[in-house]
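Of the protein chains in this complex, one is absent; all others appear in place.
Let's look at chain A:
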Amino acid sequence: MKYFYLILILSFSYLSLADAENSVLVKGGNVFLPDQGFVKKDFLIEEGKIVSIEDQIDDGVTGKTIYADGKYITPGLVVFSSLGLLEIGALSETNDNSSDIYNAGFDPSKAYNPFSQAVSLNRSKGVTSTVHIPGASGYFSGLLGHTKINNGWKQKKQGPLAVLTSYGQSRGDSRAAELQFMSDLFDFVRNRSEDKANYETDNIQFFFGTQNDYQFTNRDLVAIRKLLSNKLPLVVRVNKATDILNVIKFADTEGIELILWEANEAHMVADEIAKAGVPVVLDPLNNIPGSFDSLNATYENVARLNAAGVKMAFYYNQGAGSHNAYLATQSAGNAVAMGVPYNEALNAITKNPADIFGLVDVGQVSVGFEGDIAIWDADPLELTSFVEKVLIDGVEQDLSNRYEELTDRYTKEKDLPNSYRSRE
């Protein structure tokens, strides 16, 4: 994973100077430290970064102080979602996280809309950044990228982080053919010249079976080459235990770095996953034998993976899914009820996403890390807790959102029809 640090592209780094010069002292709260859990600490953010964490830091030196006595302070949630890429699921015209043109090289983060209503809701619920999950229609779904979800026009991004594909019954052909195809495709890319000129006119078609074909543009082939040179890992959405083992073996043979996604039957092969050092990104709540690939789905998945020493990150994939990506807290809370230690569960929605995808300086309250912070009124994994403040790169965020406005409009006393009332 350390290789990624070398190739991460910080494509937008637009923190305004005015914001960056500010310092913020957060005082008196219970701060979640990745190795210790909640500890009473003060910490100082300068120029967007956490510069010190101490038992006590005196206030009044410079800048602003947030008094957080009795509050719970965590890194902002790092979610896996289509936030900013998708406004209304059933309206394809509002959907930018899929592509018919590109596959492996499709980077949906370019379409990020910072003013999506889903973004503002999730920000108000403690999310400070998202890993975009692409959904291209080709053999690969596309590239994962990371975006801060701060207010305003400009966001810090990291990526591309990985290439996403899937394996198992979700694909059209035999499992055997699918792996052979990927192997053939990789050989093809390996054997081509790296000279970019050779790619520029390429629009490679791979014929597969008798009726299906996949198209690869130059951009896609470049992304595949990054997989093969270990500049990007391959994320495989796969559920069946036998498939998981085959994918691990495949990745080993091909010499590519692997991350498992969803992995409903991972618990059956937890030791093998641990031995291969492969991380798993999943929703602890997936316990339904919803397909013949998931007949052994169980609530015990995460506890067994944790016991085997597998590194995990959690996302929330129930109900409204991505629009409620912040409910990763509910998934994590349930994981605790299923036997995952509390600190592990909270790390699985903050630190571990960053570790697994090689994100630089996000996901923890540690010196040197970016000041992405959520301040909660109580246990952040509990259903009845609320976020009170959110900082992104040390800047306190406006947490207003359309859903609070709707609530206010229909709960406050009124002397005029709703539609004439102030939007404030």
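Following the convention adopted for this analysis, a residue touches a chain if its C-beta (ideal position, glycine included) is under 8 Å from a C-beta of that chain, and two chains touch if they have at least 3 such contacts; residues count from 1.
The rule is simple: contacts and distances are computed from a predicted model.
Look at the chain that isn't drawn here: its UniProt entry, checked against "Alpha-L-glutamate ligase-like protein", "Multidrug ABC transporter ATP-binding protein", "Amidohydrolase" or "Simple sugar transport system permease protein", names it "Amidohydrolase". When the whole complex is considered, the residue among A:Y67, A:F115 or A:F386 that touches the unshown chain is A:F386. When the whole complex is considered, the residue among A:I50, A:A118, A:A276 or A:A374 that touches the unshown chain is A:A118.
The chain omitted from view is touched by exactly one of A:S170, A:S183 or A:T253, namely A:S170. Of the candidate positions A:T217, A:Q330, A:N347 or A:Q364, contact with the hidden chain is made by A:Q330.
The hidden chain makes contact, of the residues A:N22, A:N113, A:S137 or A:S229, with A:S137. Residues 82, 86-91, 97-98, 100, 117-118, 133, 135-138, 141, 166, 170-172, 211-212, 214, 237, 245, 267-269, 271-272, 283, 285-292, 294-296, 317-324, 327, 330, 333-334, 336-337, 381-386, 403-404, 406-408, 410-411 of chain A touch the missing chain (whole complex, contact as defined above).
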